[in-house]
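Reading through the structure tokens given below for one structure.
One chain of protein is taken out of this complex; the other chains stay put.
For chain A:
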């Protein structure tokens, strides 16, 4: 499939890099130097020009394109790109926006702007942060099958009750599947006798209730939902949405923003949040406001470095858990190694959403594990699928190693997958797939 990406910023180029292996990618940007670089660094065709101009889009081969992704930094430009593309071709159009008003308009009428799918980067990142806040020790949480299934990734601390315990002993939950263990950067599919070691990252798939229970057994000190004191540092759009979503869940977060005007705007829009106008690196202020007593600090400043600094400062003051927004996906591992408890990359979150549409076979939902090590997919099983009409034990044998069936929903009912469970056409199946075999597996599902 030919994919035209307009806007070669961080998000645009990382999507391009992801897709280039399988698809034919054309990327358009107005910055000629950037275009030049891309032509050499990636196996894509980069064109310098205005993505809203029909001539540029035609030069990019819009006629044969299966998908257009508008990912510039300007919302209006992205919307115009999609409208233009829709007017002159049949491509599936995806627009990235920052302003949630546009998202609301689009949700009201899915035909709005000629956009087939709209992603709001900041909102997605905020949603993913709020999900993590709700689950102790979790590093990543994603909902599947309309919220009936949850995938979560936990880091097992040394003093955790599940550390140095076999999977068989740890698995005391009816509706939970241990999908994978990530150890030293490699993916391992666990067996009953596999021992969970300290600093392992465990990926589980199950009902939200069982995931919550497992979280409690991973970190019994932090009971879920008691992260009452949340401090958000930085009134960026992500920070704003985190505060708003927490308000909706009944929290009363505190938000620290340095710019007086921005602080005032946020205070006006967030009636349930205490907005404070200060520099978050001012130790005297942090101590006076007892920020160290907070259960959780979200660092959502505009720069990655500042978020790192704030997270480390908060940890030193005694904050239990720190979550940092990290724009540069490559830094996530590094920051987590230094002491940030959870790093959330807005780009990765967006990439997850967009990857859904580029998968052959059409996954309903995709979550990326550790940005590229593995994927959790939700698919609707049709008759042609290797899973249909077979026991799971059978179909797994026909697939390469590195595939785990995590959960099944049938007619909105949750089914715990066992070896002898027979998958029927129409079921929604959530699978864990090792990145190494993704391209091989997905067409057969």
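Couple of notes before you dig in:
In this text, a residue touches a chain if its C-beta (ideal position, glycine included) is under 8 Å from a C-beta of that chain, and two chains touch if they have at least 3 such contacts; residues count from 1.
Keep this in mind: contacts and distances are computed from a predicted model.
Per UniProt, the protein behind the absent chain is "Trk-type k+ transporter, membrane component"; the candidates were "Universal stress protein", "Trk-type k+ transporter, membrane component", "Phenylalanine--tRNA ligase alpha subunit" or "sn-glycerol-3-phosphate dehydrogenase subunit C".
Touching the missing chain, out of A:263, A:310 or A:399, is residue A:263. Of the listed residues A:45, A:202 or A:275, the one in contact with the hidden chain in the full complex is A:275. One chain of the complex is left out; on chain A, the residues touching it are 256-257, 260, 263-264, 266-268, 271, 274-278, 285, 289.
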